[in-house]
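Of the protein chains in this complex, all but one are displayed in their positions.
Right after this comes subunit A.
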Amino acid sequence: MTDPLAEIWVYLSASPLAALTLTLVAYQVGLALSRRLGGHPLANPVLIAVALISGLLLASGTDYAIYFDGAQFVHFLLGPATVALALPLYRQLATVRRSALAIGVSLVAGSLCAILSAVGIAWAMGAGMQTLASLAPKSVTAPVAMGISEALGGLPSLTAVLVILTGILGAALGPLLLDLLRVRDWRARGFAIGVAAHGIGTARALQVNETAGAFAGLAMGLNAIATAILLPLLWQLFVSL
């Protein structure tokens, strides 16, 4: 091919530079748009960035594998970021000790409810095993959910999108639901949003009330651990049925 644009494209797709730059630029566009819209939960920066890059890949006919070859350097940091979740968890240590029983009981109930209701509804509506495995950890923070999904035989990339959508739904509708149910205790409000809607819900809770934010962050970290332990056991039961 003699088209100079095509030559540049061939050159760019051979190095991680283009994919990395594209990822960062798309994310900044997402952040800027989200800020412009006053941080509305439906204008999620990740969702905007994913839509922009996906559209570009589809429009240019570029393989996802070529994009991921470069973007994997960003993706790699998910592991260290998961380890770093120990920090906010440690900062909540005193809180955990004070309400340990309430936290433990609600955590197990919420975690089980998130897994069983999601898998149960999708299964009843005819979703396949791979989809169910990708959906099961949807309430857990993305890096952990993707690891669990992969271990169960799901599709980590599908899980990432489902996790983000869950976060957006929980952050947008959760507070309305809690008002309807007349839950006024900030600890219960924050914890419920954190268990169901992980980091995106936590970010929303932090905007509203500091206590709610702290409990949401705590719930996110604890639910990552609870689901990582409970889900593989439940999955073995489910598969053997």
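We take it that a residue touches a chain if its C-beta (ideal position, glycine included) is under 8 Å from a C-beta of that chain, and two chains touch if they have at least 3 such contacts; residues count from 1.
As a convention for this text, contacts and distances are computed from a predicted model.
Enquirer: Not counting the visible chains, the remaining one has a UniProt entry; which protein name from "Aspartyl/glutamyl-tRNA(Asn/Gln) amidotransferase subunit C", "CidA/LrgA family protein", "Multisubunit sodium/proton antiporter, MrpB subunit (TC 2.A.63.1)" or "ABC-2 type transport system ATP-binding protein" does it give?
Expert: "CidA/LrgA family protein"
Enquirer: From the list A:Ala18, A:Ala49 or A:Ala133, which touches the chain that is not on show?
Expert: Final answer for the missing-chain contact: A:Ala49.
Enquirer: Even though one chain is hidden, which residues of subunit A still touch it in the full complex?
Expert: 23-24, 26-27, 45-47, 49-50, 53-54, 57-58, 64, 67-68, 71-72, 74-75, 77-91, 93, 98-103, 105-107, 109-110, 113-114, 117-119, 121-122, 125-128, 131, 135, 138-139, 141-144, 146-148, 151, 155-158, 160-166, 169-170, 173-179, 181, 183-189, 191-193, 195-197, 199, 208-212, 215, 219, 221, 224-225, 228-229, 232-233
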